[in-house]
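All protein chains but one are shown in place.
For chain A:
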Amino acid sequence: MLLDYGAGNIRSAEKALVRAGLNVKVTDRPADLDGAAGIVVPGQGHFRQVMEAFDASGFREPLLGAVAAGTPLLGICVGMQMLLTGSDEAPGVAGLNLIEGTARRFEVAPGQKVPQMGWNSLTPVGDSPLLRGLNTPAHAYFVHSYYLPRDIAVTSGALSEYGVSFWSVISQGNIHATQFHPEKSGEVGLALLSRFRRNVLEPNFT
């Protein structure tokens, strides 16, 4: 179930998920989350606008309910930051608070430009089902100014470096997310989405 709440490049994400072998349904109806095998939350833009659009679409409560019931979730880009308590981009705006923490802004420094735009490498930490057996070095395509600091506590994922060390992938129980855009990350993106299907979604049915 790919959520369409008006903030995200739905079409690219949809094509990539299909290419990874997923059976995708795009929906703007919160009721559809009931019984979904998995939920993908894209996100693009300013944290405030994204959260407002998400809340206005009525997805918040059904999503939190589904995640509490164990439905696998995959957040993409701002869809990852949405899982947090909040973001420095929009202080006071409530994230979904599925992961405790606040998204921070990259510092502009000599030789460091913000937003981070381009291909950065992933260093796996622990055993995220999204990264299992992934050849390294692996690079993914990032476009973002805010990030999840590495002191945010999650079970596994991947770290990347951009002036600071930040979470580029997280996995915590049934909650998964990537800061980069798997749908723009070529073979690495495809490998990750395929693993979401094989290691997260399909074991739920066996």
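One rule holds in what follows: a contact is a pair of C-beta atoms (placed from the backbone, for glycine too) under 8 Å apart; a residue touches a chain by one contact, two chains touch by 3 or more; residues count from 1.
Keep in mind that, in the parts below, contacts and distances are computed from a predicted model.
Student: The chain that is not shown, which UniProt protein name from "Signal recognition particle receptor subunit beta, a GTPase", "ABC transmembrane type-1 domain-containing protein", "Imidazole glycerol phosphate synthase subunit HisF" or "Probable membrane transporter protein" does it carry?
Tutor: Listed in its UniProt record, the absent chain's protein name reads "Imidazole glycerol phosphate synthase subunit HisF".
Student: For the chain that's not shown, point to the residue among A:56, A:69, A:94 or A:117 touching it.
Tutor: Considering all chains, including the one not shown, the answer is A:117.
Student: Where the complex has a chain not shown, which of A:88, A:161 or A:202 is the residue touching it?
Tutor: Final answer for the missing-chain contact: A:161.
Student: In the complete complex, the non-displayed chain touches which residues of chain A?
Tutor: Touch with the absent chain occurs at residues 9, 11-12, 15-16, 19, 44-46, 108, 111, 113-121, 132-135, 137-139, 141, 143-144, 161-162, 183-191, 194-195, 198-199.
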